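In this view, the complex is presented without one of its protein chains, the others remaining in place.
And now, chain A:
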Amino acid sequence: MQTKKKAINFMKNILAWLISLIMLIPLVLIIVNAFKSDAEALTLTLSLPKEWTFSNFVTVIEKGKLLQSFLNSLLYAGCATIIVVLFGSMAAYIFSRRRDRTGNAAYMYMVLGIVIPINYVALMKVMQVTHLNNSVPGIILLYTATQLPFTVFLLYGFVSKIPVDLDEAAVIDGCGPVRLFFGIIFPMMRSSIVTAAVLCFLNTWNEFVMPLYFLNSSEKWPMTLAVYNFFGQYEKSWNLICADILLTCLPVIIMYLSCQKYIVGGQTEGAVKG
């Protein structure tokens, strides 16, 4: 019995390594090829570069306008995250405290946003009428709109767990609604706010469709759009493409490694309740 169990555990570990390997190969492929010379990167292999070429990154940053698009991505994702977290937490708080018909209906209406698809064509009309098309505030508001439903859904679960007695005690102490929320409730939601912010930042950093539809000028492009364009231009220079992809993914990977707890925690919070 003991040996059988050991054998099963051994097989399990083999399986774990096998899957991890399949997940890692593409990443390793990108990393090693990003350091190869032009001649060496003609075919994409997992072999280590004969000599490590760092100039690829310089070339990519210059030719791919990576710095500009990096700053754009940072601006869009950063601003959208701040607005989403602020408005999202305020809305989630109101919905969770008003559990009457209107409150529940408003919450449902908001969460329906997770389900309904965006009509990009008609959205263009709205963007033109509101003078938001091809503009920085426009793209930030679009990111905000697409992220709000999930954020409200996520934060609603957390804020519901904060006891209402606390609100009543605060009111007796003379708190108004603004001080009650920003002084007491918001700080208590801190860990869930971080989770929501990290998820929102990652999602908006990776966003590709909205800028594809609504940002025409290349100097406003975020990293995803810049890397796509670069890919089309340098189809044969795999070393440059890999360097470009690596630099684009790097912020996400760093963020993932440092905030893994919040990312996985936040994702599972929504799903694991039963």
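Here is the rule we use: contacts are C-beta pairs under 8 Å (C-beta built on N, C-alpha and C of every residue); 3 or more make two chains touch, one makes a residue touch a chain; residues count from 1.
One rule holds for everything that comes next: contacts and distances are computed from a predicted model.
K.L.:
Quick one: find the hidden chain's UniProt protein name among "Carbohydrate ABC transporter membrane protein 1 (CUT1 family)", "NADH-quinone oxidoreductase subunit N", "Dihydroxyacetone kinase DhaL subunit" or "HPr family phosphocarrier protein".
P.N.:
Options "Carbohydrate ABC transporter membrane protein 1 (CUT1 family)", "NADH-quinone oxidoreductase subunit N", "Dihydroxyacetone kinase DhaL subunit" or "HPr family phosphocarrier protein" narrow down to "Carbohydrate ABC transporter membrane protein 1 (CUT1 family)" for the missing chain.
K.L.:
Specify the residue from the set A:53, A:69 or A:144 that touches the hidden chain.
P.N.:
Checking each option in A:53, A:69 or A:144, the one touching the absent chain turns out to be A:144.
K.L.:
If I consider the whole complex, including the chain that's not displayed, which of A:35, A:156 or A:221 touches that chain?
P.N.:
A:156
K.L.:
Touching residues of chain A against the unshown chain: what are they?
P.N.:
9, 12-13, 15-17, 19-20, 22-27, 29-30, 42-46, 83, 86-88, 90-91, 93-95, 97-98, 106, 108-126, 130, 141-142, 144-146, 148-149, 152-153, 156-157, 160, 167, 171, 177, 180-181, 202, 205-206, 208-209, 212-213, 224, 227-228, 231, 238, 241, 245, 248-249, 252-253, 255-257, 260, 263-264, 267-268, 270-274
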